[in-house]
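Excluded from the complex is one protein chain; the other protein chains are retained at their positions.
Chain nomenclature is as follows: A, B and C, assigned in order of appearance, with residue numbering initiated at 1 for each chain independently.
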Amino acid sequence: MAPHPVVELTSEASWNLIEDKFTPYGKETLAKLVHFLQDEILPSMKLAHAQVPKDSVQRWKTVVPVIEELKVKARKLGLWNLFLSKTHYPEHGVPLTNVEYAVMAEILGRGGHIASEAVNCSAPDTGNMGSPEQQKKWLVPLLNGEIRSAFAMTERFVSSSDARNIKTSIKREGDEIVINGHKWWISGAGDPRTKLHLVMGKSDPDNANGYLQQSVVIVPADAPGVKIIRPMEVFGYDDAPEGHCEIIYENVRVPMSNMVLGWGRGFEIIQGRLGPGRIHHCMRSIGAASRALDLMIQRVTDPTRKTFDKFLYQHGTVVAEIARSRAEIESARLLVLSAALQIDKQRAKGALKEIGIAKFVVPAMACGVVDRAIQAYGAEGLSQDQELASMFAGLRTLRLADVHIQQVGQRELKRAPGLHKRAAELKEKEFSVLSKAGIKAHL
Amino acid sequence: MAPHPVVELTSEASWNLIEDKFTPYGKETLAKLVHFLQDEILPSMKLAHAQVPKDSVQRWKTVVPVIEELKVKARKLGLWNLFLSKTHYPEHGVPLTNVEYAVMAEILGRGGHIASEAVNCSAPDTGNMGSPEQQKKWLVPLLNGEIRSAFAMTERFVSSSDARNIKTSIKREGDEIVINGHKWWISGAGDPRTKLHLVMGKSDPDNANGYLQQSVVIVPADAPGVKIIRPMEVFGYDDAPEGHCEIIYENVRVPMSNMVLGWGRGFEIIQGRLGPGRIHHCMRSIGAASRALDLMIQRVTDPTRKTFDKFLYQHGTVVAEIARSRAEIESARLLVLSAALQIDKQRAKGALKEIGIAKFVVPAMACGVVDRAIQAYGAEGLSQDQELASMFAGLRTLRLADVHIQQVGQRELKRAPGLHKRAAELKEKEFSVLSKAGIKAHL
Amino acid sequence: MAPHPVVELTSEASWNLIEDKFTPYGKETLAKLVHFLQDEILPSMKLAHAQVPKDSVQRWKTVVPVIEELKVKARKLGLWNLFLSKTHYPEHGVPLTNVEYAVMAEILGRGGHIASEAVNCSAPDTGNMGSPEQQKKWLVPLLNGEIRSAFAMTERFVSSSDARNIKTSIKREGDEIVINGHKWWISGAGDPRTKLHLVMGKSDPDNANGYLQQSVVIVPADAPGVKIIRPMEVFGYDDAPEGHCEIIYENVRVPMSNMVLGWGRGFEIIQGRLGPGRIHHCMRSIGAASRALDLMIQRVTDPTRKTFDKFLYQHGTVVAEIARSRAEIESARLLVLSAALQIDKQRAKGALKEIGIAKFVVPAMACGVVDRAIQAYGAEGLSQDQELASMFAGLRTLRLADVHIQQVGQRELKRAPGLHKRAAELKEKEFSVLSKAGIKAHL
Partner (left out) sequence: MAPHPVVELTSEASWNLIEDKFTPYGKETLAKLVHFLQDEILPSMKLAHAQVPKDSVQRWKTVVPVIEELKVKARKLGLWNLFLSKTHYPEHGVPLTNVEYAVMAEILGRGGHIASEAVNCSAPDTGNMGSPEQQKKWLVPLLNGEIRSAFAMTERFVSSSDARNIKTSIKREGDEIVINGHKWWISGAGDPRTKLHLVMGKSDPDNANGYLQQSVVIVPADAPGVKIIRPMEVFGYDDAPEGHCEIIYENVRVPMSNMVLGWGRGFEIIQGRLGPGRIHHCMRSIGAASRALDLMIQRVTDPTRKTFDKFLYQHGTVVAEIARSRAEIESARLLVLSAALQIDKQRAKGALKEIGIAKFVVPAMACGVVDRAIQAYGAEGLSQDQELASMFAGLRTLRLADVHIQQVGQRELKRAPGLHKRAAELKEKEFSVLSKAGIKAHL
């Protein structure tokens, strides 16, 4: 009997645990996605790379043809905007829970950014957005896959992982909003289809509450004063055409109606993006790690590879690395799925510890698994002939935030008063038990 | 609102994931067990230790009174033989699945061997056993908590983790079975209440099939020729009165009816014991690790502890260790629960990879968490004043088997043919996609 | 050609690096020590253990006969008080540098506390001490191996790794000193030969300088008010007869002449003990780790041990663990030797970073190596039949101090101003180089 297609790409044990959380629609969509990945996306990946020119100017003007073709096919199959909840967006959304979409995100993670783009589930576009007017103008074409967007948060010369440090200014002048700031690492800003930037800045820098100082404004990509300085590279990759750009916003002016949600609600907006978004990132990373492990197994069982009179799979150390990788992938997946279920049951706020754990465990795990796969491939694993090195580069950027481990630790420490209370009760009972038995407790 | 008692001792996220796998009976029993642990077992632990005499002879003749009292209370509450499936033992068993009992085993793990013994769920006694006659004579008093048993497998001078190396001989002579062998690390054999040993040996050493050479025989503890040589120590602990004994069986004779299951079925017996048994061991270890983390949090938030002008919980490294421990416990628990569910759905045979993963992940994880807790307590953590050092010793014995990681790796490698097949298909499609686009694939 | 005896027990590469730092006396003494270890100490270790009675009272009244015999032999060979510098103690000391003694400490580390005691180099006795009168009364019999001493610093209920937290009071009353305090983990205090305690306490608790509040006083072990409460255990070991005792000093009165060095100089005393003392501890730990690796190699090449159709040494994972252990031992030894040389060249004060590095690297390394050896031995490795488990327990107590890693980090951070200065110079030159070449530097 052929293995269940989902089980083949995830694992039987984790599927057993969550299968009953899937609706028939969820199961059917997942099965379609698995086949679309294998039959359409994966076979197109080399072509997609080949269709980006080497030329350092042309590569930034490219709309990759094969991805556009994949998008048409995907939409026809109903594999479109899967990240978008029907509850919040009845017209364009789909009826999937976080757990259901999480499993699909893992599948997508096996196909890199091409897979996500093919089904219109790319990271920078998956935030929610604004007023009916804003939605009509920007969100609808985004959800149709006609344009793309960029979220401009990170700033140069500033430790902007703490949003309170952000320096970009957002000021009201007459009936316009004026934006000045210096951002970098703005993903997607290089893409010729990107028509809008969501720019985060300080609109009320003197507010006593550090979390009410920020606003987010829609800036058309072609507004005067938007200067794309250069693409940033990760290791030696520029990830054209999307890219991660350095951008200066110099006296950029937009109408008042471009304010998102309202003045001072910028922090709220990024918080909302981060909860489920982090789950998606984590699941895509797990998909990448799973793919890397598959590649590793293929390599070590390659009958043409033999060193020092043994095939690679005959080395106990290699076998142990494979087992360790499998165990790490399984446990990471279970962690993220349990966080996703927690979100489904209690919204993101009730799942902050689980999301935090996922955030510091998963990228490190995935980097480690991919690193082992690279090791099995030797120099080839580091080269353009395998997807492992660029996979590692992408995952490494997700491993940057050290703040999560401290936050999870702090959340654990909140259990201290309860534990002390219980320990005191226990001590008392223990004392009474010992006294009855006539034993003098040692202090 | 007070936290849910189960959530408090396990975690909300994992409970969310499996709550719907519990029957009302399962939930009720679990709640009772949680309260019994906290109200009765934990307060009695110091007394139980105190009731074992220091004297090196007397300590082996002791039946600890407070444990006997706990057993009476537990039985009244229906917290008894929880490991025993009603399906197989309608009379004495309980209607709990592996997932349900797994959660209870974690709770028990917080109370060490005393907790397990109090509810008659101690490891060496939890195997299944034999003919109606054998059951009547031995199993019923075991299930009543009147006697205890020992399972004699490990041998001195032999790498007996591979059962095929076992040297003890089991021979038929007339209508008797004669046993000769040299065992050690036989847990429970020191206990004055232990009335039978299940001895594994070779009854057919020349059988071509290395897994049909073994048999298991019931040996009364007081049979002539059963010589208990000495207690083995783990670190400096002898774990009296149960102990881990070195035993020589010298021409021990038992009737033919003492053969368990049948000649040559010894391997089958230990296999049957190991599947769910390993899950229980793992969950108890997770309970121990959880308890250690609680103790660590209590210590680092102790207001009287300050070094170099900071409380311990103000050190970022300590916070990170706590977060890491929490993450490791969560993911280990999810791994084991998913293995338990796998057993419930497909029996142990279909869960061998999951059980194997649990076996090499959990003891290492638990040793690590307890080690960090010890570090937080300093020298006190290594001493008799805290339960951490003896916890570590017990967990360290569970981390001895390296074979699991190799077995899991081997199981992963079985996926290779499927992966190669799929890779070949992918290569073909990829080639066709590139050809259509007029691009010559690079080799 | 037989290997050089020192090389055999340390390593050729490290010996090559430091051989020219040895005087002929140093080399000769080292060679004698190596032979004494192998011919006399190691063969006597089992007997030494056997000569400590099991009885929980008698074991604390024992002077182990074979160790006394070893002491006589060692002294005759000139292997005596090797830790004691002739420069400071012309009469009893030996002309060895720190590097020379460090190598000898490694050799001693292979023989546990018995080896150190046999050559009168036990840790608690190796501090320097006091006035001519004090030396005559206490130091001379110590250096003759007739009596032993204990250093009472650690306190119960107090984070006393920071000496400023110490609570024991040392007060002048008339012409007497009165001591009140609650100590524990006082090594050697259980030994019947221990005649004096060096007690650290606060004599000037209100001094603005937290490092001038402490004094150290000599307290005769039999002074009224000295109450030995109980032995503390480490992983179940009580280490009788020396032991690690809990002691209450209740209104203990000693004459003014028992003050060591002078009022308020307590911190200075412990600082002086710690520098070279830490090197010795580290080198003994390296000796222990080397011994553990030897035992591991013996086990994995034992021709009677075969599991799953392979000898242990045929498992690639085992081979890798051995290589890793060897590498870790080599690099740890080099670190400590370089710290010892640093002390020889610049005194302890100029070697604080090196000593600090050794302190956090070596115990963790040694615990790890011994843990792997235990793994190779299976359960036997955790038992009384091998020296590994007690070795681990001893090493684990040395791994408790987390403060060193922070201190080393802080010392590294002191390099920051110099680095910033140099970076600014570099930036300037770089700018000038780029300008000359007509290239506008990117910001």
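Rule of thumb we're sticking to: a residue touches a chain if its C-beta (ideal position, glycine included) is under 8 Å from a C-beta of that chain, and two chains touch if they have at least 3 such contacts.
Treat the numbers as computed from the prediction; the structure is a model and nothing was measured.
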Residue touching the undisplayed chain, where the options are C:Ile248, C:Leu334 or C:Ala401: C:Leu334
Where the unshown chain meets subunit C, residue by residue: 3, 8, 12-14, 16-18, 20, 38-39, 42-47, 50-51, 66, 293-294, 297-298, 300-301, 313, 316, 318-324, 326-327, 330-332, 334-335, 337-339, 341-342, 345, 351, 353-354, 356-357, 360-361, 385, 405-410, 412-413, 415-416, 418-420, 422-423, 426, 429-430, 432-434, 437, 439, 441-442
Chain not shown, touching residues in subunit A: 54-56, 154, 157-159, 161-162, 165, 184-185, 232-238, 244, 304-308, 317, 374-375, 378-379, 382-385, 389-390, 392-393, 396-397, 399-400, 402-403, 406
Hidden partner interface residues of subunit B, rising order: 315-318, 320, 442
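The rule is simple: only the chains that are shown with their structure count from here on.
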Where subunit B and subunit C are represented by their mean Cα positions, the distance between them in whole Å: 38
Residues of subunit B touching at least two other chains: 385, 406
